[in-house]
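Mind having a look at this structure? Questions to follow.
Complex shown without one protein chain; remaining protein chains in place.
Let's look at chain A:
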């Protein structure tokens, strides 16, 4: 990295030397007509370009490599933090986290770019200043004061431009998002004949974007124009003064050319310094977001106990209150299968969060195998309780790789999960997080995965909502068979599944209202009937 910065600085120094060299060439060779200085000048120019070219090539590559590696490490660091088994408390959505792990990680590493181009530009400034001062001290000082003033003047417009550009970029992003959203819902639109309305809404958004873009471009154009005019005026002043000096013989023709050339060149490194400061600002903002993720605390505290007492109930909730739940008692003995029917889906969500050990904000006691859940080691907890959620997450790979376990009973378990039809497709590649599969296929695959994992306690949430009635019946039977002897907790309203449970607990308004056998509840309890009849 340091070598890269030094090389880039050398490159900028040689860039500054080009106008000086042109001056010397004209002065010593062209003006004299001697062949010997001509040869020397060509050699000098050649050497200059050789250094210039190689310094950039090597320096930029080293800086680039350093940035890429740093970004990569940063990205992994973020991913590690976000995937922490104890959860993360960033409160960010996955889309935002993705942009932090990709775009912000990249921008944070740009600090190195800002530093390297800043250092290189400073070198160029120093070389130019020394050259100018060597030609003529007052002239040099004049240029050295004039150029930075000029660049600062031009950059006075920058904050406005930055603001308008970001407004414009937001507008473009919004219009783009609108377009993909509308096309994504095309069938829905077509069904009610709303395509014209959708097109009208897009046109409106597109025109808003157009106006924002034109505002941003007008500012950019103004900045271009001002910068062109001011740098031209400065050139006129420098040309005037140095021309007058040359006329009086105070400086040579070659020096005149070099001064004029340098006056033009010097705006570049000054502008680059301004740019480097912008990059630094962007990098700082991104670094802030990255740091917020990296320093966020885990969602739950976990303990160190690594064994549970096999004689204690696998799961015991005592007087648990959390969100909509109040004073819930629930005990699961080993080998028992229990169904939970929640009239309010929010109760189900709250119960799952508590049972999965994903909150520390509940009151009451939650014990797993007799050990309070927050005293259990995270891996011990996960080895004991497995929660397969309602929305099945699949990963890239094949159907087989998504089942996670290679087992001789694979086909048997898949059949039990009602996924016999997928056995022939096990090696089918799966892209796009399995979105190509139907909802029912995903659900049955998720169930097969959960059954194959053979956890002591399996918690399922509505595992059969996207499955037709015949398959649901098969799945309920298969599941009971595979899980026989193991403990299972199923949150569902499916009569097929509830009918296979040893007992059913009913939650209404956050409290346990009834408990019993499905068949009996279905006979006697009218509310229960209403909730499970399909």
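As a working rule, a contact is a pair of C-beta atoms (placed from the backbone, for glycine too) under 8 Å apart; a residue touches a chain by one contact, two chains touch by 3 or more; residues count from 1.
Here, contacts and distances are computed from a predicted model.
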One chain of this complex is not shown here; going by its UniProt record, which of these names is it: "Electron transfer flavoprotein small subunit", "3-oxoacyl-ACP synthase", "ABC transporter ATP-binding protein" or "Nitric oxide reductase F protein"?
"ABC transporter ATP-binding protein"
Considering the complete complex, of A:243, A:303, A:370 or A:516, the missing chain is touched by A:243
Touching the hidden chain in the complete assembly: which of A:153, A:184, A:372 or A:429 does that?
A:184
